[in-house]
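Presented below is the structure to which this report refers.
A single protein chain has been removed from this complex, and every other one stays in its place.
Moving on, here comes subunit A:
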Amino acid sequence: MAKRIDIGSLSAYYGKFKAIEDISMTVEPKSVTAFIGPSGCGKSTFLRTLNRMHEVAAGAHVEGKVMLDDEDLYAPGVDPVAVRRTVGMVFQRPNPFPTMSIYDNVAAGLKLNGRYKKSELDAVVEKSLKGANLWNEVKDRLNRPGSGLSGGQQQRLCIARAIAVEPQVLLMDEPCSALDPISTIAIEDLIGELKKKYTIVIVTHNMQQAARVSDRTAFFNLAAVGQPGKLIEIDDTERIFSNPSVQATEDYVSGRFG
């Protein structure tokens, strides 16, 4: 189910502004890769190039390659809609559909993909909510609106919605930055379980979180405001936080700047 992502000299633009420049890396399947770096270094932009969400913004475009196993996501003729069905995404702020019930939120992605029998949908909804550690909290109110849940529960609902379509990769853009510490722990535990099945990429501002949840960590930085962000290094998380090979990484993870 999980796939390897190979990124080859990728640059992303907003109009004429180059947001990230010449990034190459490999993301291993069934592992958690964390992106860290100061604000504005392009780590969220980079994340959004991995499921072609970047190009949704007006004037945004990408140069380079993103290989999902042996399929280039940016090859001509590839439908970005199809890409997003295989590469799921969880956002910074929980964004369940406010007009839908908890059940319909989880089933939303499936209903896009085709017709399912009620019993099939029921099974997927239960499995996804269990997978997101939310089932026990909501099983008695599946028909209540999703917006009635707490922030942490809403975020887990969004994760359930994302994994319901069984993606190859799960991208998480600061999934805990709008949550309290207890909800954060719940999400982090969940990430630890999800990596058994999915390739997970997580952007985070919280370095302890990167150290806790990830197997590999990539550090991004930019030379100055207005300059494109670059990948400084990517390595095993343990090494990045104890003995990184670049001085800037050490300065950043030890809190000397950023």
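Keep in mind that, in the parts below, a residue touches a chain if its C-beta (ideal position, glycine included) is under 8 Å from a C-beta of that chain, and two chains touch if they have at least 3 such contacts; residues count from 1.
The criterion applied here is as follows: contacts and distances are computed from a predicted model.
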| task | Leaving aside the chains on screen, match the unshown one to its UniProt name from "Phosphate transport system permease protein", "2-oxoacid:acceptor oxidoreductase subunit alpha", "Cytochrome d ubiquinol oxidase subunit II" or "Formate hydrogenlyase". | result | "Phosphate transport system permease protein"
| query | For the full complex, which residue in A:Ser11, A:Thr33, A:Asn51 or A:Asn133 touches the chain that was left out? | reply | A:Asn51
| task | Based on the whole complex, identify which of A:Ser9, A:Ser24 or A:Asn113 touches the chain you can't see. | result | A:Asn113
| note | Among listed residues A:Val81, A:Ile182 or A:Ala224, the absent chain is touched only by A:Val81
| message | Which parts of subunit A face the unshown chain closely enough to count as touching? | response | 51, 53, 56, 58, 81-85, 88-89, 91, 93, 95-101, 108-109, 112-113, 145, 147-148, 158, 161-162, 165
